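To start, the structure under review is shown below, and the notes come after it.
Here we show just some of the chains, and they stay where they sit in the whole.
Letters A and B name the chains as they come in the text, with residue numbers starting at 1 for each one.
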Amino acid sequence: MDQKLSKVILLLSCPDRRGLVSHIAHFIFEQGGNILDLDEHVDTESGMFFIRVSWSMNGFWVSASELEDAFRPLAKDFQANWKIHFASKRPRVAVFVSKYEHCLQEILWRHKTGEFAVDIPLVISNHQDLEALVVQHSIPFHVYPITPENKMEQEQEELALLRENNIDTVVLARYMQVLSQQFVDAYPSRIINIHHSFLPAFTGGNPYRQAFHRGVKIIGATSHYVTEELDQGPIIEQDIIRISHRDTLKDLIRKGRDLERLVLIRAISSHIEHRVLVNGRKTIVFG
Amino acid sequence: MDQKLSKVILLLSCPDRRGLVSHIAHFIFEQGGNILDLDEHVDTESGMFFIRVSWSMNGFWVSASELEDAFRPLAKDFQANWKIHFASKRPRVAVFVSKYEHCLQEILWRHKTGEFAVDIPLVISNHQDLEALVVQHSIPFHVYPITPENKMEQEQEELALLRENNIDTVVLARYMQVLSQQFVDAYPSRIINIHHSFLPAFTGGNPYRQAFHRGVKIIGATSHYVTEELDQGPIIEQDIIRISHRDTLKDLIRKGRDLERLVLIRAISSHIEHRVLVNGRKTIVFG
């Protein structure tokens, strides 16, 4: 890879101890970097330390592999999970959809206007319906119909396609199939789903119908990383809107669409800007 | 009672049919009333009609019983559940508490400033802790310690006390005991509880702890009428606040207190202004 870098982002977690920020900041200083943003958090329950730090390398030229090699001893000493991202390298995102277009439309639009600095090399669906919309944006559209019988096989093909396209992140934009564990394991903390309720309320199917019958005064949407347990993954972003007795089930679905779009978009933004760290069942999202 | 009235409020529900608003409005016109506010709602699922209408009787003097007698034939024809309230008659509210003071404090304050136009003839608690606060407001404070053994008996005494004091509405201001069915049945749709979560998420005990461990990005509070099924009664009001990974469990509890206060206050306001109608498991809250 060895590209020349202007902006670098380090995400790191490790057991907390004295001097972590000092050592990391000193490393960056020695490399000739100027810190742009630094956020850290200590989870006092687990005793874990989490940091996101971004810096500019202006003037100082260093390759990606050199930077990683230079940092490795420190990371080893910290017993850290870590990753260095280069802002100049655009994340490669695959979007999965079924029949609802609102989330996909919003993603494609942000992509088109440049608000999302990602590449979207492909869209995958289990239905044909949204092909025209995708093709109109000059993005390849792949259909993999799913039945209980062919599911494992189809997923294998999908995974092969993702690998071929060097996909970093999978976005489920109202994709109406549950992914198998094999699929989830291939993209740990890298599959983002939007669930159309304020989780953990109304897990499973038809959350708007559940909300309608429970008579809640507020509906929500939740974007989370997908884990093998349905609707239980670490939550990245949630938001809500007020409803009233005047709202029919149809109104809930309509109002919810606006919410789903925004919540998913915000979760994707946090993810692709490398602002999310996973802490067990929870996330740390730096602002 | 037969007091002279200035402002009257009718709450009514019945099977929907043509002409309901017309007949009711005509009745008010004939009585010499001038409609101040009219809200109605048709639940198309159940085919039920709900209305709240308030009017002034300025100039026209009529007694409460005369008004009810006059309306009875119409209500019978509609097969309606209905109640006529007189704004000049202050609701009589009993507050139940345990050890947390924030909700009680807020209620007493609104009462003192006149924002709540209610009488609070007594506060009941299963603990002694909040006596000083209550007595300071010149309100009698009654302690009924509850054990599994004495619960039914103590509740009977509490109910007797409520009856003696002509209590209309019971407010559970973080009262940490589950009421028995006998108690709930004595005040149908007239016991207001505050639950410190966004129901139906995190029912039962320790909702903030549950929320903290689930890693939600938003916490809520819910005020609802108490039914025999715990945390399942019709929701009157809900609201939320955003939290982040920075918030400890203690922060959630602290931030939640502000939310509980406001949500409970809003629910009580809606109830005492006769703006809530129950529709099965749901409520209609007119604005």
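In the analysis below, a residue touches a chain if its C-beta (ideal position, glycine included) is under 8 Å from a C-beta of that chain, and two chains touch if they have at least 3 such contacts.
On a predicted model such as this, the values are computed, not experimentally measured, just so you know.
Trainee: Total copies in the full assembly, please; the file places 2 of them.
Mentor: In total, this homomeric complex is made of 4 copies.
Rule of thumb we're sticking to: only the chains that are shown with their structure count from here on.
Trainee: Measuring centre to centre with CA averages, how many angstrom lie between chain A and chain B?
Mentor: That pair's centroid distance is 42 Å.
Trainee: Inside the complex, what are the residues of chain A that reach chain B?
Mentor: Per the stated touch rule, the residues are 41, 43-44, 198-202, 213-218, 220, 234-240, 244-246, 248, 279, 281-285, 287.
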